[in-house]
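Okay, here's the structure, questions in a sec.
We show some of the complex, not the whole, and keep each chain where it was.
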Amino acid sequence: MEYAVRVDVTLRRGIADPEGATIERALPALGFAGVHSVRTGKAFALVVEADSAEGAREVAGSLATRLLSNPVIEDAAVTVVGVA
Amino acid sequence: MSDEALHRALGLTDDEYALVEGVLHRAPNHLELAMFAVMWSEHCSYKSSRLHLRRLPTSAPWVLVGPGENAGVIDAGDGVAIALRIESHNHPSAIEPYQGAATGVGGILRDVFTMGARPLAVMDPLFFGPPDDARARWLVEGVVAGISGYGNSVGVPTIGGELTFDEGYAQNPLVNVLCVGALPRERLVLGRASGVGNLAVLLGSRTGRDGIGGVSVLASAGFSGADGAASLDDEKRPSVQVGDPYEEKRLIEACLALLDEGLVVGIQDLGGAGLTCAASETAARGGVGMDLDVTAVPLREAGMAPWEVMTSESQERMLAIVRPEDLAALEALCARWEVRSAVVGRVTAPVPDAAGRPVGMVRVREGFDGPVLAEAPAAALADEAPLYDRPRARPADLDALVDDDPVDEPAGDVAAELLAGLVDPAWVYRQYDSQLFLNTVVGPGRDAALLRLAGPGLPASERGFALTTDSNPRWCALDPRAGTALTLLEAIANLACVGATPAAVVNCLNFGNPEHPEVMWQLSEAVDGLAAACVATGLPVIGGNVSLYNESAGRDIDPTPVLGVVGLLERLVAPPPGWTWRDGDTVVLVGPREARPDPFPLAGSLFARRRGRRGGRLPAFDERALATCRFVAGEVARVCAGGPSPVAAVHDVGAGGLATALGEMSAASGVGLAWGDPRGHAELFTEAPGRFVVATRDPATLLDAAASAGVEATVLGVGAGERLTLGEWCDLAVADLAERRASALSAALGL
Amino acid sequence: MSRVGVVVFPGSNCEHDVVAALSALGGRAELVWHAETDLAGYDALVLPGGFAHGDYLRPGALARFSPVMGAVAAAAEDGRPVLGICNGFQVLTEAGLLPGALQKNRGLTFLCQPTTLVVASARSVLTRGARVGQELVVPINHFSGSYVCDDATYRALVEGDQVVLRYADNPNGSRGDIAGIANVTGNVVGLMPHPERALSALLGSADGRVLLEGFLAAADDAAAQRLVTAP
């Protein structure tokens, strides 16, 4: 079976996010005064061949921590979106 | 945990704790303990190496600022001064290669613009494990991307470096960064607080829980008997520093503008040990005290404890000392550059100690006139860490190693060996902006980088300066004293290739665990070797950095002193000769053909290392080689000044020996060479600095000039054809040399 | 003589180089801070290279909202020469003053290296002094220099003679080897290579001169034109 999976990689709490902070600083001038706490992250969409959704989650989880993120500064979350 | 266990967990020994009590005449509280722990760490206090570093010669008439300040500064002529500094970011880069390397660049830039200099260029000596390993590749790609990402974006070109692969660095890569800056002489400032009542203003980023390394044990549940590390909750885990080159760029522009306008009386970057270090160093240098309001520090995260604020290593911050009447102007200028500024303290008068001597005190308060949370003499924090003369012992296995001379190593396939030595690091340096400021005459990829002495805000000048970084752990493992001296010679030879006369040295001493007597012996020997070579060449050491505890799986790295040397040219109006010879050029080896007393030994060579042979004896520092360097530098300088010289191409004989130098030049030229009589593979691969391959269209003049300078010169042949032929030993197509050289690195990295 | 304004965003870094280069060619160039909203005093504008606003989000994404950009658009509208170099090109596309977008290089690394450019049109304010087909060695220095646009835009660019420079050997995956484009009227030009870095043999190439000299001539023309039409 083929599963559509998404992996979200976000900076761990406490880790500085200069990109998010810079975007946030620019917002008032653009008229978005009521927006704050901007954090940036990466998202990956992939298709995983596996016997079950659980299997797909496992493969993607290992991929997420080994390749798509550096656990020292990032958290990775895996969502099995459905059958591809 | 008990307070006793606490100081150990913070990295202070029982004796050091007793010293702190002696300084304070009482037991330190936890905040004070944290401040002493970071300031007396190896990283900040150089407590294991300082005794040795004192043996380095540091003065010369042209030195404006020697070691001890944030960067060394020399007079470069025409009213321009050059600031130079090197540092390591080895351990952070092993954990998070991108950010580790990026923040290494950020840190070294701050050391340079702190002096009032605009950072003009960076160099990055790098050492990794063999690239056939996935982790090594991850490190290489991450580190290079980090230097590229930060350096390019902050707007400082990276103009050279080194790239070494060796299994000794597999777990512990070395990431050193050097920065050079330039300033109009009169803008020179020192990291000094002065003027009682002046304000301490923190500029730049907010403070977060970044890089609160060793002291993070303080986070462990109020020291209530719980075991430190294990009970660290996730939320408070010390975090990796993230660099923000955009913040740094604005900080550079704002600080240089503040200095131009005379709005600060002293300024200092925040690096290791953060605010504690900046406050105690500026106060100690100025002989004054400083009160800091810990609640005035702008924070990135809520709920930070005073010890966290005082030891945070958040990046892109500076501490400026400002007269109160200049504060408004400073704030306006910072606002223009969108740089945050906050008054966090003020300079205080020294107070008499028990013996009546004035002592500047650093006091941390809660509110400007609020309760004092911590109090300690600035000088005790900054300068009075205990200095250790740690036991030294010549490694027991060294004799056996030295006896295992690779003289008997058979030639093998010389052509294959030559090809294996051709690696162009272009994949690395193409990722670096190497041209900003329109002053790069020779960028990365040749022997040394060569720049015009020009940059925004500098007085006009036709002068030039050159930079190189060099190291040779293969030599230093065999004999750290001779190896380090020869490394300096190699650097001088590299500078000679672009016509520069060496002027000053900085060093980054990357060594293993100083608690191993063998490592301390290596360090001490390396320092003596550098000192002797500096005396022999008349060069001052104007700065340095020591990185210890570099070990992989319990094995210390080979001693890796990295030298950065800056050289000067009086006039730079034409590019120096490159590596390329033309059809019909005569190719000459300039310098002694028998480079070592023992003809063509292979000890310490790349050739021997590739065959697993690490032993043998190194040659001594050779005065003839120095004379050769001077001769070549003089000829090339004439070319750069727009004058005549018989030199049409030049390259020094470095790693990989004469075979590699000829291979590189022939590949760059696209023109071959037939050299009839190499005396064997040892002559082709022996390594001894201070020899050059020179191509000329006027061999008679070149040979005459060499002879009258007392320099040996041997004609090897005439550039022609499409093959590089080295006697019976090797016959290769020039196109194959070029192809191998161009693709070797990406192939090795699997890209 | 005309006055050229070189716009400085926080994070720009080639502004001093551009001023130095234009001055070396006899032009009169001055830095203009991005908070400026009145550019009436300038006959031509340059958006220099660098990392405006840190290049956060996307190169040019935040810079396009800098206060100065309204006046830049007005200058473009009334026919004054506007040149975006590297990051400046990225800003111009984000601002919609030039079509398309610039994506990360094909090889996913930053590239700093000499490139050979082929002049594809001599109709723009940048290439008016050059010959179509002429080869110029000019360095690139970028991470996001791969030009992308949809088919219709590409056709329009080609048909409108708006492609001004192409790479002889495409380093970054740009559509159609595009190194630089102009707007329909040829007064707004963006290019990824850095002509200011190719001003003398001492620095490796002098091929950028013909481009910047053309631009200065266009600025002089604009100044003369403005004198004539000034109220």
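All chains are identified by letter, namely A, B and C, in their written order; residue positions are counted from 1 within each chain.
Convention: a residue touches a chain if its C-beta (ideal position, glycine included) is under 8 Å from a C-beta of that chain, and two chains touch if they have at least 3 such contacts.
Treat the numbers as computed from the prediction; the structure is a model and nothing was measured.
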item	value
Chain-type multiplicity across the complete file	A x2, B x1, C x1
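Rule of thumb we're sticking to: only the chains that are shown with their structure count from here on.
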item	value
Chain B and chain C: spacing of chain centres that average the CA atoms, whole Å	36
Residues of chain B touching at least two other chains	244, 246-247, 338
Per-residue multi-chain contacts in chain A, two or more chains	18, 22
Parts of chain A lying in touch with chain C, wherever the complex brings them together	18-19, 22-23, 26, 29-30
Chain C to chain A touching residues, read off their complex	53-54, 56-57, 62, 65
Chain B residues touching chain A - in the complex, by the definition given at the top	95-96, 99, 205, 208-210, 235-237, 239-244, 246-247, 300-301, 314-315, 338
